[in-house]
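Reading through the structure tokens given below for one structure.
The complex is shown incomplete by one protein chain, all other protein chains being positioned as in the whole.
What follows is subunit A.
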């Protein structure tokens, strides 16, 4: 083979240079020729240089600037060589290097000529540039070889080797510039022919964490494997929106959870508290009941020794005492009595609280009870001082005569309210009015009369309509009268007292609460009364309320439900009351009276009392009008009743009035009565001038009026002289003509009692033994009442009464069943004689004992007129 001419070398270099753009990935191309050792000498001569070895270079890589091919050692003697003869300019430094002397290159060359295909070297440092590169080597054969040529044949036919140098770094960079911005993607190219020690061919040696895309690279060499690993240069950015959204949702969820939790907690807490409250409430209620029971027990236990104390005090008073001692004892006794009264009230309260108090169901006369209460207070109202407090009662006509209910408790309420009024009223009046609830409802809008002038005494009052404002009865009108026989009453007690301070009004009904502590010192009392009244009113299915204006007055109003007495009276034991009032009214029935009174309310009260006697009433406001009415004379007027106010203003010391009366020429002239506010003043002032005028002291009571009428008009028996004492006078009215049995084993007592009763006009029969009394009181008999001593030998008063009641009950039953004829029993079908105990023992316990065995009341021995009157008036009116 001839030495290639210079031109050829130049031509190769120029050609490859020019066509370099066609091989953008190769950095240089070179051609090495196969030279056998036998041909070396000739070849070296021909070329003008020796074949150099390159393995030393490989072992001691030099900097490219220092590279000098002349310094390289000549290749050692080998079987064959593959020196580079042609090279592109850029790699011209490899000319004359023996490819077979380089480790990688020789492997490559051998492999390439054996396989006849392109073979890649493992990456290695390139000579001179010292950069990482691979060399793709193709074998050039002298002739065309068949595809199935054996490797030996291929070696034989080999002429030379064409090698292309791939500078991997620039290769990949060039590639990536076309792919994408290499700023963002980091590429590593690895030779992974040896799996466990991949050789990095390109790219930084950064740790390969994070996302990586691995793809295989095929450079056309089946023996080598290359991988390209791509990843983002920067770490993937945080997904801020997602993060914030999820954090937001998390926070909201937490908040909602918290709220829910808190709510549940709160609910549980409230529920827990509620349970606790219930528990506490139960405890409090139990404590309240226990307290009531304790009070009841203790009160009862106190009462027993108190009876002893009172008894002994009573006895002590009977001993020889000087004035001071007597005073002390009296004080002690008064205190003792007050204490017993208080204890009774506390017992009442306790009974009501524990629900043990039951109301009676008996027939009673409401009017009689109010008369009774009025008389009880009349004395007190007189004692008040210079100015007189007027007491008055008005009961509407629509209220039935007889009611069924508990008269005692009703009385207690009235007494309580009136008692309070009396305590706090110094002047003016106290007015009790009783209406049916229906009446009041009808008039509730119509009535507009509350001018201060139009009251009983002329003093302004608290508007009573305000006191029932809150009542339920009025708000639900339909349910007023659910049963045909039930009667709802509304009772008002109106006074012109000092009123209740506004700040104290809220606790008026609280037990033991008085306006302020000083009250109890000035007025006495415990402050339990109103609370008991409230309870009693509740028991009567009613309500209580009040209105009070300080310095003007208070009005208490309560409602109570009763049954009409007329309907089924036989079932109830009736208190024999109406006998007297019937007899009284019959005497005056049909008479006519003229009332002169400018004040409508007062006139109304007068009218009510007079009408109870069956007398027709005409009211005139001016006396002149009255006179003309008398003169007209179409209806003969039997009596003229003049209010003291009218008398004092117009008629006193004037003869005109009486002259006019005298002149009336028909019949008997009317009798003239003066209604005076108090007994004391009346006697002094009026009786002076005129003789034929009778003074009727207030407060009004039908019985007193009747008595006065009887006296002056000559109806009935002759009466006492004018100035008779009030109680004895009334007693006389009550007891006149009564047949009364007195039972006492003590002759002296008997005599005295009989004397007392006879004095009041009673027809008295005496008995000394219980047995005798039973015989006398066996129906039919004529007795109206019986006074019975309790302590008697053989048979005491209780036993006798019990037997009499049994007997009466027996006979009543037999009459009802028709076994006995009513005619044989004086036409009385319901025998019940009033029996009153006579006792020196005035203490409550005995009183209860009396009632228990069927007695109707008791009087203390020796007889005392006022007390006798009070008891007797309950039965004979």
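Convention: contacts are C-beta pairs under 8 Å (C-beta built on N, C-alpha and C of every residue); 3 or more make two chains touch, one makes a residue touch a chain; residues count from 1.
As a convention for this text, contacts and distances are computed from a predicted model.
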Choices "Translation initiation factor eIF2B subunit alpha", "Histidine-containing phosphotransfer protein", "Ubiquinone biosynthesis protein" or "CP12 domain-containing protein" - which one is the UniProt name of the chain not shown: "Histidine-containing phosphotransfer protein"
Hidden partner chain, touching residue among A:751, A:816 or A:852: A:751
Full-complex contact with the absent chain, from A:305, A:590 or A:793: A:793
Touching residue (missing chain; options A:196, A:319 or A:827): A:319
Touch residues of subunit A, complete complex, unshown partner: 315, 318-320, 745-749, 751-753, 755-756, 758-759, 791, 793, 840, 861-863
